[in-house]
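Comments concern the structure below.
Yeah, one chain of the complex is gone here, protein chain that is, but the others are all in their spots.
Chain nomenclature is as follows: A and B, assigned in order of appearance, with residue numbering initiated at 1 for each chain independently.
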Amino acid sequence: MSTLAELMPLYNYWITIFLMISGLYIVVARGNMVKKLVGLSLFQTSVYLLYLSPGKILGGTPPILAKGFEIYSAPLPHVLILTAIVVGIATLALGLALTVRINEAFGSIEEDELFKPEITHD
Amino acid sequence: MKLDVILRVSVKFFLPFMLLFALYVQFHGDFGPGGGFQAGVIAAATIVLYAIIFGLAPTIRLVPPIVVETMIPLGVLIFLGVGFLSFLTGDNYLNYSHLAHDQIHGQELGVLLVELGVLITVSGTMVAIFYALADRGRS
Partner (left out) sequence: MIESHLPALLVVVPLLAAVFTALIRQGLASYLVAFIACWSLPVMSIALLGQELNQGTISYALGDWAPPIGIEYRIDSVNAPFLVLVSFMAALVATYARSSVTSEIESSRQGWFYTVYLLCVGGLLGVLITGDAFNAFVFLEISSLATYVLIALGKDRRALLAAYQYLILGTIGATLYVVGVGLIFAMTGSLNMVDINAHLAGIETLRPVLAALAFITVGISLKLALFPLHVWLPNAYAFAPSVATAFLASTATKVAVYLLLRYFFTVFGADLVFEQQPITPILLVFSVAAMFIASIVAVFQADIKRMLAYSSVAQIGYITLGIAIATQTGLAGALVHLLNHALIKGTLFLAVGCIVLQTGAFKVKNLAGIGRTMPLTMAAFVVAGLGLIGVPGTVGFVSKWFLITAALEQGWWWLALMIVTSSLIAVVYVGRIVEIAWFREPSKEVSAGGRLPIEMLGVTWVMAAATIYFGLDAEFTAGLASRAAETLLAGIK
């Protein structure tokens, strides 16, 4: 019981681990290209949580020089995650554009139809 | 047809407020959540909503693809250009301190210009992606 009481306040890290593993599982286990990209985005979302959780101080505010803002939460993780979100969106956009082009070129976006030996070897 | 009319009228009501909200988010990025990227995406969402409701052809008349394709490098040019301005005052790259009369206002001006560049690039990119993918698959 006491281990449970120790581990429960760390629920944000448990969510991080869950998202990371489920994202990776989707990438590996699903053969549809769009689903793989969704899994990849899920995986990247878990990373954002991993950065933000240690930075938050309970009762903390953004670092603004004004009355009423005394305790500051760490602002640097937010900046890093903003950059990571943009990178993730760029990757997702590129992946989806590739999926559209693959659909036009091959007629399918399912891996088991695409990686047939007639197509991959010649 | 009736639903179409309702959508058109109500969306025409929304769109200016969406753009205004994008500008609000852009300029209040130093006091709350916001900044160039978020504002760019909201501004692009305005154009995309217009395209969804009114069709792609009126949107292309409103925001021609050549404008959108020029916006993407233009924003990056503004960002890199602000960095080059700091070379003229003898500082390292991207040092905003000497852009105005004292350091605080210099930093503020530098961040404002840089976020403007980000706004232009991000909104251009999102609309360009929409234009590239919107018409495919329709014969």
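Going forward, a residue touches a chain if its C-beta (ideal position, glycine included) is under 8 Å from a C-beta of that chain, and two chains touch if they have at least 3 such contacts.
This structure is a prediction, so every number in the text was calculated from the model and none was measured.
Undergrad: Of the residues listed, B:Q38, B:T59 or B:N95, which one is in contact with the missing chain?
TA: Checking the options B:Q38, B:T59 or B:N95, the one contacting the hidden chain is B:N95.
Undergrad: For chain B, enumerate the residues touching the unshown chain of the complex.
TA: Output for chain B: 69-70, 72-74, 76-77, 80, 83-84, 86-87, 90-97.
Undergrad: Considering the entire assembly, which residues of chain A contact the chain that has been omitted?
TA: 20, 24, 27, 33, 36-37, 40, 43-44, 47, 50-51, 54, 76-77, 80, 83-84, 87, 90-91, 94-95, 98-99, 101-102, 105-106, 114, 119-120
Simple rule for what comes next: only the chains that are shown with their structure count from here on.
Undergrad: Under the definition above, what is the set of chain B residues touching chain A in their complex?
TA: Of all residues in chain B, those touching chain A are 31-32, 35, 37, 129, 132-133, 136.
Undergrad: For a test of understanding, state which residues of chain A touch chain B in their complex under the given definition.
TA: Residue positions touching the partner: 62, 64, 82, 85-86, 93, 96-97, 100, 104.
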